[in-house]
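Below is one structure; the comments refer to it alone.
The complex appears here without one of its protein chains, the remainder shown in place.
And now, chain A:
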Amino acid sequence: MIRIVLHGIVLAASAAVPLASAAPRACDPTAAQLAVTVTPDPRGPTAPRMGDRLAFRWMVVNHGASAATGMIVWLTLLRVDTGHEQAVDLEDWSTDKAVLVDNLASNNIIRRTWTLRLISSGTYRVLVGVATPDVPVPTVAASEAFTVAPKLVVESIRVLPVALGIPFTLGILLAFRLVRGHAGTGTEDAD
(Lines give C-alpha, C1' and ligand atoms only; values in the text may rest on other atoms or scores of the structure.)
Protein backbone atom coordinates (compact mmCIF):
# COMPACT_ATOMS: atom_id res chain seq x y z
CA MET A 1 0.00 0.00 0.00
CA ILE A 2 1.43 3.35 -0.95
CA ARG A 3 1.02 6.32 1.33
CA ILE A 4 2.15 9.80 0.54
CA VAL A 5 3.54 12.58 2.63
CA LEU A 6 1.65 15.66 1.53
CA HIS A 7 3.83 18.31 3.03
CA GLY A 8 6.69 19.85 1.14
CA ILE A 9 10.31 19.40 2.12
CA VAL A 10 12.56 22.39 1.73
CA LEU A 11 16.10 21.58 0.67
CA ALA A 12 19.08 23.82 1.14
CA ALA A 13 20.84 24.64 -2.11
CA SER A 14 24.58 24.82 -1.64
CA ALA A 15 26.08 24.46 -5.09
CA ALA A 16 27.97 27.44 -6.49
CA VAL A 17 27.42 29.51 -3.38
CA PRO A 18 30.48 31.33 -1.99
CA LEU A 19 31.50 30.11 1.44
CA ALA A 20 31.03 33.54 2.95
CA SER A 21 27.40 33.58 1.95
CA ALA A 22 26.71 29.90 2.46
CA ALA A 23 24.30 30.44 5.30
CA PRO A 24 21.31 28.08 5.34
CA ARG A 25 18.57 29.31 3.06
CA ALA A 26 15.80 27.02 4.23
CA CYS A 27 14.04 29.97 5.85
CA ASP A 28 13.94 32.02 2.69
CA PRO A 29 10.40 33.41 2.80
CA THR A 30 10.04 33.32 -0.97
CA ALA A 31 10.42 29.55 -0.87
CA ALA A 32 7.00 29.31 0.70
CA GLN A 33 5.39 30.83 -2.38
CA LEU A 34 5.23 27.47 -4.11
CA ALA A 35 3.78 24.36 -2.55
CA VAL A 36 4.00 20.97 -4.22
CA THR A 37 2.23 17.72 -3.44
CA VAL A 38 2.47 14.28 -4.97
CA THR A 39 -0.06 11.48 -4.69
CA PRO A 40 -0.26 8.09 -6.35
CA ASP A 41 -3.01 7.45 -8.86
CA PRO A 42 -5.59 5.44 -6.88
CA ARG A 43 -6.26 3.30 -9.95
CA GLY A 44 -2.69 1.95 -9.84
CA PRO A 45 -1.72 -1.41 -8.39
CA THR A 46 -1.57 -1.55 -4.62
CA ALA A 47 1.19 -4.17 -4.69
CA PRO A 48 3.22 -3.20 -7.75
CA ARG A 49 5.50 -5.66 -9.53
CA MET A 50 8.19 -5.19 -12.10
CA GLY A 51 6.58 -4.39 -15.42
CA ASP A 52 3.61 -2.54 -13.89
CA ARG A 53 3.05 1.12 -14.52
CA LEU A 54 2.61 3.41 -11.57
CA ALA A 55 1.19 6.90 -12.02
CA PHE A 56 1.85 9.79 -9.66
CA ARG A 57 -0.23 12.94 -9.67
CA TRP A 58 1.52 16.10 -8.67
CA MET A 59 0.18 19.55 -8.01
CA VAL A 60 1.93 22.89 -7.58
CA VAL A 61 0.16 25.82 -5.94
CA ASN A 62 1.44 29.35 -6.16
CA HIS A 63 0.59 30.96 -2.81
CA GLY A 64 2.62 34.04 -3.57
CA ALA A 65 1.27 37.45 -4.40
CA SER A 66 2.97 37.46 -7.78
CA ALA A 67 3.12 35.04 -10.68
CA ALA A 68 5.85 32.40 -10.70
CA THR A 69 7.72 32.44 -13.99
CA GLY A 70 10.15 29.96 -15.53
CA MET A 71 9.08 27.26 -13.11
CA ILE A 72 10.71 23.86 -13.44
CA VAL A 73 9.03 20.82 -11.96
CA TRP A 74 11.04 17.62 -11.99
CA LEU A 75 10.79 14.04 -10.87
CA THR A 76 13.37 12.19 -8.85
CA LEU A 77 13.31 8.50 -7.98
CA LEU A 78 15.33 7.27 -5.05
CA ARG A 79 16.08 3.66 -4.28
CA VAL A 80 16.21 3.31 -0.51
CA ASP A 81 17.04 -0.37 0.02
CA THR A 82 19.87 -0.78 2.49
CA GLY A 83 23.09 -1.19 0.59
CA HIS A 84 21.53 -0.08 -2.69
CA GLU A 85 20.74 3.55 -1.90
CA GLN A 86 20.93 5.61 -5.06
CA ALA A 87 19.18 8.13 -7.24
CA VAL A 88 17.79 6.11 -10.11
CA ASP A 89 18.48 7.12 -13.71
CA LEU A 90 14.98 7.75 -15.05
CA GLU A 91 15.92 7.11 -18.66
CA ASP A 92 13.95 3.90 -18.96
CA TRP A 93 11.47 4.48 -16.15
CA SER A 94 9.77 7.55 -17.52
CA THR A 95 9.87 9.50 -20.76
CA ASP A 96 8.95 12.69 -18.90
CA LYS A 97 11.53 13.86 -16.44
CA ALA A 98 10.78 17.54 -16.06
CA VAL A 99 8.18 20.11 -17.01
CA LEU A 100 8.77 23.78 -17.68
CA VAL A 101 5.88 26.05 -16.67
CA ASP A 102 6.32 29.48 -18.20
CA ASN A 103 3.91 31.25 -15.92
CA LEU A 104 1.79 30.27 -12.92
CA ALA A 105 -0.35 33.12 -11.75
CA SER A 106 -0.84 33.93 -8.10
CA ASN A 107 -3.20 31.53 -6.29
CA ASN A 108 -3.29 29.26 -9.29
CA ILE A 109 -2.71 25.54 -9.45
CA ILE A 110 -1.10 23.30 -12.02
CA ARG A 111 -1.72 19.54 -12.02
CA ARG A 112 -0.02 16.82 -14.02
CA THR A 113 0.54 13.08 -13.88
CA TRP A 114 3.81 11.25 -14.25
CA THR A 115 3.83 7.58 -15.11
CA LEU A 116 6.67 5.30 -14.15
CA ARG A 117 7.35 1.96 -15.77
CA LEU A 118 8.67 -0.20 -12.95
CA ILE A 119 11.92 -1.55 -14.32
CA SER A 120 13.61 -3.10 -11.29
CA SER A 121 12.53 -4.52 -7.97
CA GLY A 122 13.33 -2.72 -4.73
CA THR A 123 12.03 -0.06 -2.41
CA TYR A 124 11.71 3.46 -3.77
CA ARG A 125 10.55 6.96 -3.00
CA VAL A 126 9.35 9.48 -5.56
CA LEU A 127 10.26 13.12 -5.11
CA VAL A 128 8.76 15.99 -7.08
CA GLY A 129 10.69 19.23 -6.93
CA VAL A 130 9.77 22.71 -8.07
CA ALA A 131 12.08 25.66 -8.55
CA THR A 132 12.09 29.02 -10.27
CA PRO A 133 15.01 31.25 -11.22
CA ASP A 134 13.88 33.79 -8.65
CA VAL A 135 13.60 31.34 -5.77
CA PRO A 136 16.96 29.72 -5.09
CA VAL A 137 15.64 27.14 -2.66
CA PRO A 138 13.57 24.45 -4.39
CA THR A 139 10.52 22.94 -2.77
CA VAL A 140 10.20 19.19 -2.82
CA ALA A 141 7.37 16.83 -2.04
CA ALA A 142 8.07 13.19 -1.37
CA SER A 143 6.07 10.01 -1.46
CA GLU A 144 6.53 7.43 1.21
CA ALA A 145 8.52 4.40 0.25
CA PHE A 146 6.85 1.83 -1.98
CA THR A 147 8.09 -1.61 -2.85
CA VAL A 148 8.29 -3.11 -6.30
CA ALA A 149 8.08 -6.88 -6.15
CA PRO A 150 10.55 -8.83 -8.28
CA LYS A 151 9.55 -10.75 -11.35
CA LEU A 152 11.59 -13.43 -13.05
CA VAL A 153 12.64 -11.95 -16.37
CA VAL A 154 14.35 -14.93 -17.96
CA GLU A 155 12.48 -18.17 -17.39
CA SER A 156 14.58 -21.26 -17.78
CA ILE A 157 11.45 -23.26 -18.64
CA ARG A 158 11.19 -21.19 -21.83
CA VAL A 159 14.88 -20.84 -22.61
CA LEU A 160 16.00 -24.43 -22.17
CA PRO A 161 13.67 -26.10 -24.69
CA VAL A 162 14.55 -23.51 -27.33
CA ALA A 163 18.28 -23.27 -26.60
CA LEU A 164 18.73 -27.04 -26.58
CA GLY A 165 15.93 -28.16 -28.87
CA ILE A 166 16.73 -26.07 -31.94
CA PRO A 167 20.42 -27.02 -32.25
CA PHE A 168 19.47 -30.64 -31.56
CA THR A 169 16.82 -30.62 -34.30
CA LEU A 170 19.17 -28.95 -36.78
CA GLY A 171 21.90 -31.42 -35.84
CA ILE A 172 19.56 -34.35 -36.50
CA LEU A 173 18.56 -32.82 -39.85
CA LEU A 174 22.20 -32.29 -40.79
CA ALA A 175 23.15 -35.84 -39.81
CA PHE A 176 20.18 -37.17 -41.79
CA ARG A 177 21.24 -35.17 -44.85
CA LEU A 178 24.84 -36.32 -44.55
CA VAL A 179 23.87 -39.97 -44.12
CA ARG A 180 21.45 -39.78 -47.03
CA GLY A 181 24.10 -38.04 -49.14
CA HIS A 182 26.65 -40.75 -48.38
CA ALA A 183 24.09 -43.48 -49.06
CA GLY A 184 23.26 -41.87 -52.42
CA THR A 185 26.93 -41.67 -53.32
CA GLY A 186 27.40 -45.31 -52.34
CA THR A 187 24.49 -46.42 -54.51
CA GLU A 188 25.88 -44.51 -57.46
CA ASP A 189 29.28 -46.07 -56.87
CA ALA A 190 27.69 -49.53 -56.74
CA ASP A 191 25.89 -48.83 -59.97
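Following the convention adopted for this analysis, a residue touches a chain if its C-beta (ideal position, glycine included) is under 8 Å from a C-beta of that chain, and two chains touch if they have at least 3 such contacts; residues count from 1.
Everything below uses one rule, namely that contacts and distances are computed from a predicted model.
Asker: Out of "2-oxoisovalerate dehydrogenase subunit alpha", "Oligopeptide transport system permease protein", "ABC transporter" or "Heme ABC exporter ATP-binding protein CcmA", what name does the UniProt record list for the absent chain?
Answerer: Matching "2-oxoisovalerate dehydrogenase subunit alpha", "Oligopeptide transport system permease protein", "ABC transporter" or "Heme ABC exporter ATP-binding protein CcmA" to the record, the invisible chain is "ABC transporter".
Asker: May I ask which residue of A:Ala35, A:Val60, A:Leu118 or A:Val135 touches the chain that does not appear here?
Answerer: In the full complex, the listed residue that touches the missing chain is A:Leu118.
Asker: List every residue of chain A that touches the chain not included in the displayed model.
Answerer: 50-51, 91-92, 117-121, 151-156, 158-164, 166-167, 170-171, 173-174, 177-178, 181
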